[in-house]
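Beneath this line is the structure, given in structure tokens, with notes to follow.
All protein chains but one are shown at their positions in the complex.
Note that the chains are named A, B and C in the order they appear, and that numbering of residues resets to 1 at the start of each chain.
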Amino acid sequence: MATEAKRVTDIGPPHFEKFLHPIIKENYGQWKFHDSLGPGLLSHTGPNGTIYSVRMSSPRLVSSNFLRMVCDLAEKYCDGYFRFTSRNNVEFLLANKDNIDPLVKEINEHGQLVGGTDNSISNIVHTQGWVHCHSSATDASGLVKVVMDELSDYFTEQKLPHKLRIAVACCLNMCGAVHASDIAILGLHRTPPRVDSDTLPNLCEIPTTVASCPNNAIRPTSVEGKTTVKVDEEKCMYCGNCFTVCPAMPLADPLNDGVSIWVGGKISNARTEPMFTKLAIPYLPNNPPRWPEVTDAVKNIVELYAANARPFERVGEWINRIGWERFFDMTGIEFTKYHLDDFRHAGTTYRRSLHNRY
Amino acid sequence: MATEAKRVTDIGPPHFEKFLHPIIKENYGQWKFHDSLGPGLLSHTGPNGTIYSVRMSSPRLVSSNFLRMVCDLAEKYCDGYFRFTSRNNVEFLLANKDNIDPLVKEINEHGQLVGGTDNSISNIVHTQGWVHCHSSATDASGLVKVVMDELSDYFTEQKLPHKLRIAVACCLNMCGAVHASDIAILGLHRTPPRVDSDTLPNLCEIPTTVASCPNNAIRPTSVEGKTTVKVDEEKCMYCGNCFTVCPAMPLADPLNDGVSIWVGGKISNARTEPMFTKLAIPYLPNNPPRWPEVTDAVKNIVELYAANARPFERVGEWINRIGWERFFDMTGIEFTKYHLDDFRHAGTTYRRSLHNRY
Amino acid sequence: MADDLKTPLLDELEKGPWPSFVTDIKTLADKSEMAKDLLRQLEKSYEDKRGYWKHGGLVGVMGYGGGVIGRYSALPEEFPGVSHFHTVRVNQPSGWFYTSDALREIIDIWDEHGSGLYNMHGSTGDMVLLGTRTEELEPTFRALTEKGWDLGGSGSDLRTPSNCVGPARCENACFDTMEMAYKITHRYQDELHRPMFNYKYKIKMSGCPNDCTAAIARSDMALIGIWKDDIKVDQAEFAKYLDDGFNVQEFVVDKCPTGCIAVEGKQINIDNSNCVKCMHCINRMPHALSVGDEKGFAINLGAKAPIVEGALFASVIVPFMSIEDYKDEDSYEEFHDLLERIWEFWDEHGTSRERIGEFIERVSLATFLEGIGVEPSPKQVKAPRDNPYIFYEEYYAEEGEG
Partner (left out) sequence: MADDLKTPLLDELEKGPWPSFVTDIKTLADKSEMAKDLLRQLEKSYEDKRGYWKHGGLVGVMGYGGGVIGRYSALPEEFPGVSHFHTVRVNQPSGWFYTSDALREIIDIWDEHGSGLYNMHGSTGDMVLLGTRTEELEPTFRALTEKGWDLGGSGSDLRTPSNCVGPARCENACFDTMEMAYKITHRYQDELHRPMFNYKYKIKMSGCPNDCTAAIARSDMALIGIWKDDIKVDQAEFAKYLDDGFNVQEFVVDKCPTGCIAVEGKQINIDNSNCVKCMHCINRMPHALSVGDEKGFAINLGAKAPIVEGALFASVIVPFMSIEDYKDEDSYEEFHDLLERIWEFWDEHGTSRERIGEFIERVSLATFLEGIGVEPSPKQVKAPRDNPYIFYEEYYAEEGEG
């Protein structure tokens, strides 16, 4: 492809209007209601007709071949119109209800799944992992695959009390929704950065590096006459912020890097205000390729939620209703000192009342 | 009275048993239930009988004559038995129900009131004020008197949705329950301490003085060769902690000292967890002897609470139900930047959701 | 009334239905120069809108470091009666129970040695004998001890523990607040009278979560009664509430914080596994419901007023403890051991003027629990941490390395 034309910049994205299905254009801003037609199937109705959506899974990390398959299906059933969701599923947009079944069938033939709507587990929001990021304490795509293998029924069926949203992030930067998910899987380092004092003076600015540490664990020092930094290992909580600004302070440590499990966050304002995800399991080992400890832990929580929560109760709402003590009892997860907050506003998490279940 | 006997120390208080009414002794730890017999009147019943309590107001700051009056009444109606409550009321403890009416009558003849139980306003927990404390930004006993003059009906009748508890403190040390009361009146200074560098070097330890400031507003300095301190007036929030450790830093300022009004705190675990009192009115002037701005403000809040809260809803629970925006609307109190927290955990008070009433 | 007592501003406080402290103090003004000059100085404060007391002053009784608050007028020439006006704090008896005989002893002593004025009681709980001269302190003390009374605390010491009426007149009491307050006060006489802590240490005891002594808001150590088993129900009495037209649905069921009450027919059913012991249903229907049988108390630490890090409610450290026999000193061993470990750890690692609540926040709850040998429990927190900044203590090392 020749690119000899005049170089243009700052053109921004194309206007979306040309990507909108005619039925969508005609009902734009005037939709009346939607209906759920089954797992992965929605219809939205406005004064000028109904549009059908078929939601298909996606590993998000995809190849041209995957996207071509999407285009092919869209052309065959949807006049070429489709979209992606905020959780990286594909939504085919159909004018004709009769096209739903053949489309679903063909999607399945491609080894893809239809689902993720309503009271189901939708796609896992995730990050780069060992596939692309220098910071990662675990892989992301692989974790998503093994966890969703265990939970795919909950994607293709709507058998949960309510929506359940899972996120994976591969380090504490949390490029995703880990801090506000029903269940989150977070990769973490557990040992302080190793300072490479040979390269550090050239690669990093000392004041920026020192300032990067949330816990004041980094101090300037001098090694063989060169100014570098040293880490107070007692104070380091392995957050990796120093590594972000200074490449000479890597944290990766195959023996100790691993995964933590978090529960009970939510984003929507429905019923309760948004809630942060809370620590459930401080550490599970990195055990690729299938991380059995992680999949077991997540499945255990999902199944207890499925069996015990009330209709339209999110994971965090369920736990708040039964109490954290019962959550730890039911899941068999050990409550340790690591669960007790010790950061900035730790005091606000202490139980300052008599409200307790015995 | 001669005190020639051997000096004894560390004897502690007398054992309470000798102060207990025989009916109390017999039912000790075995009480079955209580009944409310009207404002200020309670009965408690156990397997071995019933004890009647008549609750009488008290200014708390009292003279020997007041206490002699209490003793006289107790001897006449209660075999000499009585107690004080945790809110400084007097409780006469009667074996004989028939003694209630005559006792109440005689109490009233002494200019005292009976009430404070159940859904009423009980006595105001308060502090020393200009009567005894060097720190005070307002008087305490006087404020209590003028506020209770306005509200005495709510003491002698049970016409509120639920208990309403008021506290007064005369400075930020808050020697009382100001931080957890339905309504609180808090005296405050509003100008930085004036450093008396003549006396300071003799009276105060510089490091302790510097360390006392929660906002690092105090720095050592030197005036005419003597080491003293200076206050960064931008950073000072008039808390008075420096004055507590260093007498040479008085804050009293007749022009600016005054009173603030706080609402919505509670202590009990009933229904909701304990709650801190929140700022309603940042400043009202000290206007002795009857502080009309303060009594108006408090009465306004009490009357709105009385008219609008649901049964068994405390002030804070009522406000939480209707929302703070409505509270400010209803009371006509202006919402200002002073209401926005800017101390340690200020961020945790920001509204981090979409939950708002319009 | 003394001729020279002109208090036009204070006189305004003699009006109105609420009993007037001015009127009351005036009854002493003839007999007591102190009372009279207190009113006169107060009148000046009302005129000038400021107090006229000097800051503190180290006075006390022999061998005691606390119990007296020194106070001097800033205008001793003008108001000689209150040139000294020290406060004597006296231990109240458990639950503030008195007989007239006992109180008269105090009155007589204070009429002789002091101003004849009191706070009944101070916010911490003591009898506060308000105003005397330095030279009267020791005689007052002698007179008090002779009658069996002793001083309370002040400064960096244990303060007089205080307690709700509890088993003495309340069906909700889950532990013997009266006896326990007595036992603690007596056991720790030295800690009460000789300030050696980092800062003050207040203990309050409430027999149940209604917390009628405000322990959770105002004491470094709050002992608050609680039970572990089921709420006791008298179904016949419950039916009476319904029959009497009491709106159980709106006033009880709908207000239960965990929604764990159901009414079926004339029967109340409580899902006790989800009850958080808030007391509301019991409060509303004392004839029908009462606290369980397996009773004890929770230990919450760290309440305080805002100075300096902001106000704190006390937080759960030991969710449940019980004492076999409150009358038996030996039964308290577990409690005393714990309290002493707490004091030791605070003493060793706390800083001067650092209350225990601020101390726990500074060193972190996990460290504090480890320091005093208490196991972590979900009952100590509202929820587990939401930030990922975890200090791991166990990690793997290369073989040969470690």
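By definition in this document, a contact is a pair of C-beta atoms (placed from the backbone, for glycine too) under 8 Å apart; a residue touches a chain by one contact, two chains touch by 3 or more.
This is a predicted model, so every value here is computed, not measured.
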Partner chains on view for the chain not depicted: A, B, C
Residue of A:Ile166, A:Ile218 or A:Cys239 in touch with the missing chain, whole complex considered: A:Cys239
Interface residues of chain A (partner: the chain not displayed): 1, 3, 5, 7-16, 18-20, 24, 28-29, 31-34, 44, 46, 51, 53, 57-68, 70-72, 74-75, 80-86, 88, 93, 111-113, 125, 127-136, 139, 141-142, 144-146, 148-149, 152, 155, 172-180, 208, 212, 214, 239-241, 243-245, 247, 250, 252-254, 257, 267-272, 274, 276, 286, 288-290, 311-312, 343-345
Contact set of chain C toward the excluded chain (per top definition): 306, 310-311, 386-389
Where the missing chain touches chain B, by residue: 172, 174, 179, 186, 188, 190-191, 214-215, 237-239, 255-256, 260, 262, 264-265, 276-280, 282-283, 321-328, 335-344, 346-347, 349-358
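One rule holds for everything that comes next: only the chains that are shown with their structure count from here on.
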Where chain A and chain C are represented by their mean Cα positions, the distance between them in whole Å: 48
Chain centre separation in whole Å, for chain C relative to chain B (CA means): 13
Set of chain C residues in contact with two or more other chains: 209, 211, 216, 257, 276-278, 313
Set of chain B residues in contact with two or more other chains: 269, 274, 345
